[in-house]
Each structure stands twice: as structure tokens, then as C-alpha cells.
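Got a structure here, written out as C-alpha cells. Questions coming.
With one protein chain held back, the other chains of the complex are shown just where they sit.
Going in written order, the chains are labelled A, B and C, and every chain counts its residues from 1.
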């Protein structure tokens, strides 16, 4: 079984899906000869040519809007937004068009495209190459939102996304693109959408997280273990539809919940997890819920390591909740 | 004291602020001769002329972007977005520029403009003239978000917003624009930003809400009273910065919380309220939190009365929480 | 150049003074008093009264200075030769316009009576809408906005479907979900529109690109208004279409206003058609109250598109004779005089007198057409008013291919609330 980085796993998934189905296309800025600024589309232009690997003008609105049209005509476009921070020009197309087409047309039309984009910090990208904007997409009915945290899931989830009949926002944690390698099967496999993964079993505290922060959470969890606290880590993987069962099962087991995400804390996705627990499993809670998020500021350049949830900050939250 | 509708109160606040300070401008689509499609700017063009009441091309990005520039040059622009649903083309300007300018420039530059826009359902507007999009703005650090629910607050909060030194998204519940009149002082007054209002005192259940749903909440509360449940209604008024003290004070008093909003339930603003309560007042809770939101669908045309939180749905939640 | 405006005569009448009807069917008068000129790759059909009377539309009422015009190629002749429709077709176009007018007026009435919630009238634009849509083939795709009665009816939408949508009943294609005046139909290749301005344009480009890649000889057409040219997606779509030479026709209904905003506040460009230059595509300006001119220009653009010639921007100059929507009061921002003037150029009168001049149409034809149209409208409304509203359960459907758990729960909740219905 080959050992791949996360971005290689993405690349593999794209290649395999393009080989499987000639209607699958990729389009975006600098994805052709250049192979994408993170090399996620490396080699695809040579293999599939300019009609299926389409370099576009510098305009995200038309990248998404034209993808919708291609989808209406029977293609399966995978649109790359170079950095998630640059998705705003496509917001109207995503929120007004992509997500609502099936509903507003009485089910007559649909546009199940995939939008993939690197997100999150840790790459010294400053305010505009680091943001975690998942909140926005999770609040737009009609979209599904997926965030893998490791190479295996990345390949399997992306392949599942390409085969899904709904529009998908697929966010890739850029700081994990090359941080580690792990074994990724050569075969065709999918990781089902809507299913969380227990990344580590434990009994004292549940930690809910996804994407870029998972390695940091694992690190904090390791430290907690050393202090005698057993944490269960639930990697949500799909933010919409959320695997509510997995969340409730874990919190019912441990009675304690910490939620970790990198976006600004206020109205970050963890708010919904906390709210659902407070609605549906309150009687199981033995301690207040704790959220660890980014600061409620724009993303900074210097000191970004202090901005992102640090192992210490996560550990403190785990300890506070465990000892309540 | 004159009796005004909410939209008249807005109109009055605009006029008074424009009289007070010649740097205050309004700009947007159809706000001049036409007085705005909801007549919020009625009469201003005649009083202040085309240099201060500026009809713009049909492009929300430049409405906000040019307002930022005007603000940099010392003006105080109040930009109207005709319907909140049409703010998406301005999203890049709002999220990338308006909210981050002060931070990214090390405090050297700022653009404290006001963006006002009618939001919410109840006007038979279908998917694109009805949406409640407050979630987005509350998750963008650097913005303040205000939603009045009655004529008095509308005037006082808008005047406060115009004088604030931060960019503000000011959302006006369109279905309350003319639904009732109430007394609004002729004098200059402001309602402070960041302070909630207890709309009704009570002891059994706290209901947190804002804007368009407040009258429905009052109706449900009335019915609950008839069934012997005393509700305390907290009209949040400012979503960012939230009046956390008021929220916690009420929930600590009643031990029960219902949160009502019209936006799709999942990741609606109520999630943050619920999360904060679960973090900061869990030990006071005597029942699970209940959220009543819109459905997790696009906004419909037919049956919109079933989509918006109905008095029955709110009442059921109150009863469920009260009887837990 | 003749200034017809000051005489405020009927346009066909005026034209008759220059060249006799009947012999030279299309653009007869055009070559007489106007000019069609190619600058860069922009075709501009000027003159045609429209421009002389459209003061207030543009900062500069003259589209091109004459020095430029003199270098242009006159394309009127070959447009006429290749595309003039057969007499039967012309009559059909006119009859459709009569039907659209009748359906439109009745819809306004229904709205005023509270029997439909909202309506976007198209009176004055019938030539632009019917003329252009008539040039489409069934396999072409249409992307409209809310002001589209003439387009969807010409494309074959039954009046039952037309009113079913306006009444948001259970026969509405959108299942009562879209606001009235957002007609869509998969069967007719009309993609259900949204309300934000011009967001449909990139879709028209995408479908066209798809067709081009598959080698299908179809074209797409995207309709939008003058105000739409200011929108982000006008730019994003035309630019993309230019680069990829997609088979897309961008049809701009320039009706003079975006709600209350005149075109002169929308852009400082000398015309809307000229914006094509910015995208390296062909732009053409046409008298939008002349159904046959609109038909010809659109047909030619569609054929060019299908044959690999790339996109075209058509600016069809017309006038919205009614309010922006049933919620609008144009008296707040328009002079009565302006409307009166445009009434003399009513597209129905215009085509009718043209047909009369060609001896293709008489009083009886007219009576028959009017009666037929009224009958169609009456029957459709009688039918539609009997149809019940969509089931409340439809509120929770079609968000995804399969309902997610939260939608299932919400449906359950709703059912309970409605007494398990």
C-alpha cells in the first residue's frame, strides 16, 4: 500500500475519478500546466488534456457559475478555489444558485458539483491565505460540507463527494497537505459522507473536532493521557450532514465535551455541536461544554501559532472539563 | 410624541443624522427619487440632494466598496442593500475589506460605515426576498451586527450605529416595517449598542430572540401565560457584541432557555447563544435548551407561514422546556 | 438623419415615408435612415428612431460618432436575405405577441385582485421577448430572469403552467417554492431562474461550454436587463464566454430603467452593446420594438454560436411600459410624457401595421387572434384556480437528493403540527 501525503491522496482521488468517468472535469486557476499552487492537480493536465483540466480566468464567480452550467449539461465539474479566502466572489453563485437550484426548481434541475479548496492556517499566509470559513457553508441548506483530516479519508471522502448527487464544499486542511504520509490503498474505495470517525477511544472526555486541528487534538489528548485523563476524539469529517448519532453516543458515554476548531470562536461550527448537545444530551452532561476556537479576530500573520488552538489551550480545556 | 412605523422610525433616524452631520451620506439602489423600494429614504433626496442621497448602479460590491472609500476620506456613508438576499455580491467587500481593514493596517485605517438592509420573511418574497442571513455577519470579526424589533429601538439603534466608530451591519425586519406603530420620541436619543432589552419579565422560562420574530414570541408568551407558564423575553437587539450578561442573568434566574430565530436552524445565531449558555451557565439549567428556527431549507414562497417559527411551534418549545 | 421623435408619429408610418412596405421586408427603413456599422467586432444598428428618442438613456444619445460610422460595414442586407422569416412565421410571431399581451394584462389584474401574489409585467417588451425566443430551437437552452412572459410562452409553456406558477399551486413546476414570475421548465429547457441579477449568465456559459465540448450543435441564450450590465456576473460570464468562445447569446433587454434608475446612471458607456468589446466578442444593438429585427439578429447570433462562431451580446432597445413589478409605482421616477411617446411605438402595433402593409394581416385576422388569446387566457385561469396549493410536505423536500436527518425530523415535526396530515 503506497504511503501518500494528504495532497497526494487528493491528487490520486482526482485522477482515479477522472479515469472512471469521462464527465468528471477539474477547473480553476493555475490548475493546468502549473498543477495548482499546491500541486493538487499535478499531472492531470498531461493525462487528460486541456478540455478536462481547465485553467480559468481569474474570477471565482464564473468558476462556480460555469461549473453549475456544465453540471446542468451532464458533466461533473470539480472546481478548485485556490485558497478558501478567495471564495467570496463566488458566494452569490454558491449561496443563491448552487445550493438552491434543486429546491427552487421543484426538483427539476440540480447541480451536484464539487468545490474543493485549501483552508486554514499554519502556512504563514496571513489574513487572506489562512481562513477557516466552514461556518458559512454549513448554514446554507442544500450544500454538503466535508473536511478530511488525513490522507486515507481525503481520498475516500473526495471520491464519495464526486459520486454524490448533491453540491459539495470540500475543504482541505492546507497545513496537513504535506505534514505526514500515511498508507492509502491503491484500490477504489470511498469513505461514506455523513459518518464521523472515532479517532481515539476514551472514556473521560469527548473531544469533537475536524480537519486541520486533528493532529493538535491528538497531541493534547496524548498529554491528557499522561495526566490520567482518557479522551475520546471524534473526527467529524462531514460537517453537513453532521453525524449527530456519533456525537451523542460519545457524549452520553463520557458526559463531558470539548469542541475544537480553528475558525473564530464566536459562531464557529462548534457552536452548533454545543447547541445540539445542550438540546439532546443535556441530562448526560457532567460538566459545562468547552469550546476551543481561534480568536475572534482576523487571522494574523505574525504569531499565528498563538492564534490557532494550541495543544496547551486544548489540554487546559480538557482538564477543566474533566475536573469539573 | 409621534406614533411611527418601524420604517418611518428608520427614515427619521436617517434624516436626523443627515441633518446633524453633513458627512453622513446614504447610497444604494433606488433610494433617490424613488425613496427606496420600502420608502426608508423617502424625502431625503429632496431635502439633501443627489450628492448626499446617491442612486448607484446595480452593483452591491461597489455600493459597499465605494462606501469604504468615502469613509476613508472622512464621510459617513450609510449603504442600503435593497434586500439582504442581494448582499452576496458585496460579500468580498464586507468580509475581506470592511471587517479587516483596521486590523490588517495595524490600526492606521478604518471604515466605520453602516450597511442597512431589510431582512426576513413574511412579505411573500420567496427564496430571494426573505432570507435571514445574520449568521454570516456575526462570524466575521470586525463587524457589529444590530437588529431592532420595534420603532423606538430602530431609531435609537440606527442613530447609535451612525455614530459608532466601527463598521455595522444593521438589519431591518421587513415584515415589521409597517405592521404596527408605536411612540417614538421626537428628540435625539440613542439606544446603546451591545445592550439587550428585557421585553417581558418572567420567571419560568427565558426566551431569547431578536428582530422579526419578537411579535410572534410575544404572542406565544401570552399563550404560555394562559397555560400558567411565565416567560421572560430577552430581545437581544445587538447580535455582535452580544449582551452576554443579560443572557446569563436571565437563564440563571429561570433555569430554562428557548431561543427563537427565523434563519435555518442549523448554525443559526441561536446556536451561539445555546453554546454560551452550555459553557457558562450549565449548572443553572434545569432542562435542555430548545431552539426554534426556520427549517433547514431555502426559504419557500407558498406556505411561508409554516416556514417561519409559528406561535404554536414556539409555544410547544416553551411548554416542553417548562415541563421537563 | 431624420428626427422622427419630434414628430412623434407611428414608427412604421414614418418608415413608410421612406421606403414602401411589402417589397423590402426587413431593415427597409433601417438602411434609409439608420446605419449598421462594425467597429472592432461590434455591430451596431443605429438610427431606427429608438436612438433619437431615447434621451435620458445615455449620457451621449448618439452611439457612435459619424466618423466611426463611416468606416463600418453595412450588414443590413445580408441579415435580411438570410433570416427574414416566412409570412406564416411572421404571423405566428405576431399572434404570440397578442397572446403574451393578453396573458400579461390578465396577470396584472389577478394580482390587483389578490388572486396572485406578485407579478412582473412585460408590456412593451413583447417584440424583444417573443422575437428572440422565436429564434430558438427546442434543443437550445434558455436562461431567463423574472421578466420573461414572452419568452416562456413563445418557448411553448402552456398558459396553464404559466398561471399555475403565478398562483403557486400544485401544478407549478417549482412546487410553489419560487416567487411568482420565476418560470422554469425542464421540458422546455428553461432553467428555473433565481432573483439575484445576472447570476444565470455563467450557467448559460457553462451549458454552452458543455455542449461545445460534447460537439452538440446547440446554443444557449441568457436574458437580462440593462441594469444587469452593472452586475458582477455580467462581467464574469461574458469574459469567460469570450475566452472559451462558447455558443452563448447574451440578450440584454434594455428597457431604459432598472426599477427607478435610468441607464445613464447605470453606465457611462456609449451603449450597452459596446461592452462586448471588453470581452472580445461581437456586440449588436437592435431596435427591440421591431420583432422581426429582433428575430433576425437573434437567429443569426444563434446560428453563429452553433457553428462555432462564439458568443454575441445583443442589446435590444425597448421600453417597459408598465411598472417594474406589481409593487412598483413608476410615477415616482418617470415622466408621463415618456410613456406616451413610447406608446406610439408599441411593438404590437408596429408588427401589425407591418403585416398589414405586406397584405398578410387584416381586420378579421386581428379579431380572431384577439379572441383566441382571450379564450386561452380564460380557460387557463379557470383551470388553474381550481388547483389546490402544494402539499406542505413539499416545504421539506428537494433540498438534497435524499433528506438529511434534520429535514426528516423537521418534516415529522411539521406533520405533527398539522395534525399528522
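Just so it is clear, contacts are C-beta pairs under 8 Å (C-beta built on N, C-alpha and C of every residue); 3 or more make two chains touch, one makes a residue touch a chain.
Remember, predicted model here, so these are calculated numbers, not experimental data.
The chain not shown here makes contact, within the complete complex, with A, B, C. Of B:16, B:29, B:42 or B:97, it is B:97 that touches the chain left out of the display. When the missing chain is restored to the complex, the residue among C:128, C:232 or C:376 that touches it is C:232. Taking the complete complex into account, B:75 is the one of B:45, B:75 or B:269 that touches the chain left out. Among C:243, C:339, C:360 or C:411, only C:243 touches the chain left out of the display. Checked against the hidden chain, the listed residues B:215, B:241 or B:311 yield one contact partner: B:241.
Take chain A: the residues that touch the chain left off the picture are 29-30, 32-35, 37, 55-59, 61, 85-86, 88-89, 124-129, 265-266, 295-298, 300-303, 306-307, 310, 312-313, 316. One chain is missing from the display, and on chain B it is touched by residues 51, 56-57, 59, 61-62, 64-75, 89, 92-93, 96-97, 100-110, 112, 141-142, 144, 164-166, 194, 240-241, 244. Contact residues of chain C toward the unshown chain are 39-40, 59, 64, 67-68, 71, 230, 232, 234-236, 239, 242-243, 245, 265-270, 274-275, 277-281.
Note that in this section only the chains that are shown with their structure count from here on.
Farthest from chain A in terms of Cα centroid separation is C. Between the CA-based centres of chain A and chain B the separation comes to 30 Å, rounded to the whole angstrom. One inter-chain figure worth recording: chain B and chain C are separated by 37 Å, centre to centre, where each centre is the mean of the chain's CA atoms. The set of chain C residues touching two or more other chains comprises 174-175, 177-178, 182, 194, 196, 232, 399, 404, 406. For chain B, residues touching at least two other chains, in rising order: 85, 88-89, 127-128, 266, 295-298.
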